[in-house]
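My structure is below; once you've seen it, I'll send some questions.
Then we have chain A:
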Amino acid sequence: MKRIILAALAALATSVAAQADTIKVGVVGPFSGPFALQGKNFKAGIDAYMAVNGAKVGDDDIEIIYRDVPQADPAQSKALAQELVVKEGVQYLAGFYFTPDAMAVTPLLEQANVPLVIMNAATSAIVTKSPLVVRTSFTLWQTSTPIAKVAKDAGVSKIISVVSDYGPGVDAENAFKAGFEAVGGEIVEAIRMPLSTNDFSPIMQRIKDSGAEGVFAFLPSGPTTLGFVKAFDENGLKDGGIKFFAPGDLTQESDLPALGDAALGLQTTFHYAVSHDSPENKAFVEAAAKAIGNPAELSFPAVGAYDGMHVIYKMIEATSGEQDAQKAVDAVKGLSWTSPRGPVSIDPESRHITQNIYLREVAKADDGTYYNKEIQTFEKQGDPGLAAVK
Partner candidate 1 sequence: MATMNEAATALAAGRRGLGRDLAGLAVILVLAAIGYLLFPNNLALLTRITAIALLVLSLDLVTGYCGVATLGHAALFGSGAYAAGIAAVHFGITDPLLMVAAGILGGALAGLACGIVILRAHGLPQLVLSIALIHLFHEFANKASSWTGGSDGLAGIAPDPLIGLFAFDLWGRTAYVFGVVLLAIVFVLLRLVVRSPFGMLCRGIKEDPIRIRAMGASPTIALLKMYVISGAVAGAGGALNAVSTQVVALDSLSFTLSAESLVMLVLGGTGSLFGALTGTIVFMFFEDLVSAANPFHWLTMVGALLIAVVLFTPKGLYGTVAAILARRRGAGR
Partner candidate 2 sequence: MSAIFEVRNLKRSFGGLAVTNDVSLSMAPGDRVALIGPNGAGKTTFVNLVTGNLKPDAGEVRIGGETVTNVDAIGRVRRGLVRSFQVTRLFQDMTPAEHVALAILQRDGRAGRLFGNFLAMSGVMAEVGSLLGKLGLRDLAHRPVREIAYGQQRLLEIAVALALKPRVLLLDEPAAGVPQSDTGRIEQALADLPDDLAVLMIEHDMDLVFRFAKRVIVLAAGTVIFDGSPADATKDPRVREAYLGSYADAGSAA
């Protein structure tokens, strides 16, 4: 009798052990260096999701392992991904702020049997590099195309495009150009500036001299954005009636306090505003603000990470914790849910997120803080960039 009980207990113990695994998720992002803010937002989004939904899927514990790639460095990124898979035994890879870092990892996925959930890197082509890639952020084509229509609707037909001279900048330029020319607008000039530009006065002079009625701009968020927006204001372009159009990277919430009044009234299109009015977003903002410590630092990478965790949780559910990358990815194809940013779904074909893009305007709240006020919605936008790449 005793023996039977013992055996039963042992069996129970092993079965419990078999089910209550720890599933590891490796997150690669810029947690130090010039982009540390974005990495911090990754972590905040992930922490928020796990605070709201628990750190368990079924019986499995979820453990996040962070690895730092401060600036785009594919070699380092690949080495860390390899380490995460081989040494730490992660079943999911996630994060990735920079396109080359993500590109470097895609060749590993099949052999490692690991899906990659991209929480930011925004070049269209990444999802085509491996069938195991799912993206929950956005592409510049996705966010920059609608603003072309906004510009046209505002009665502007001649625009000068000004972008930072690197991959995303070029993407933004092409997307806007395609969109604007499709609605009959004209790009009078397209300028690409080096990433390290500090003083934008000469650029502003170029804009003035071009005779354009409006400017389309893209710069990576951070110090350069601040310089650009201030120069636009100080050189009299804003007062001179030149209209400003940009994707939302330029007015990300964490930069708004620094931009101050110079940003007031700027219109941008983007997939997410911290101010988005929905119960889902309220819950998210509350949890994420707690996770990041200083609510003013909250920005868009957090929502990409939050939804990325949602996708990963669904994958784990679908595979009951077994490691099967293809099955996991198949399970989220066509998945739709209500994200803090609004209704979203994973396109089964491209594995990229389909979402609403919002036109927002920088406004001042009653308490003196600045925020992106949503004023128009473009529903269910896919990624036009994929078609353009082909």
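Inclusion criterion for the candidates: all candidates are chains of the complex that A comes from, given by their letters.
Basically, a contact is a pair of C-beta atoms (placed from the backbone, for glycine too) under 8 Å apart; a residue touches a chain by one contact, two chains touch by 3 or more; residues count from 1.
Bear in mind the structure is a predicted one, so any value in this text is a computation, not a measurement.
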Single touching candidate for chain A, where 1 or 2 all sit in one complex: 1
Residues of chain A that touch candidate 1 when the two form their complex: 31-33, 36, 39-40, 66-68, 71-76, 78-80, 82-83, 85-87, 99-100, 103-104, 106-108, 111-112, 123, 125, 129, 165-168, 170, 194
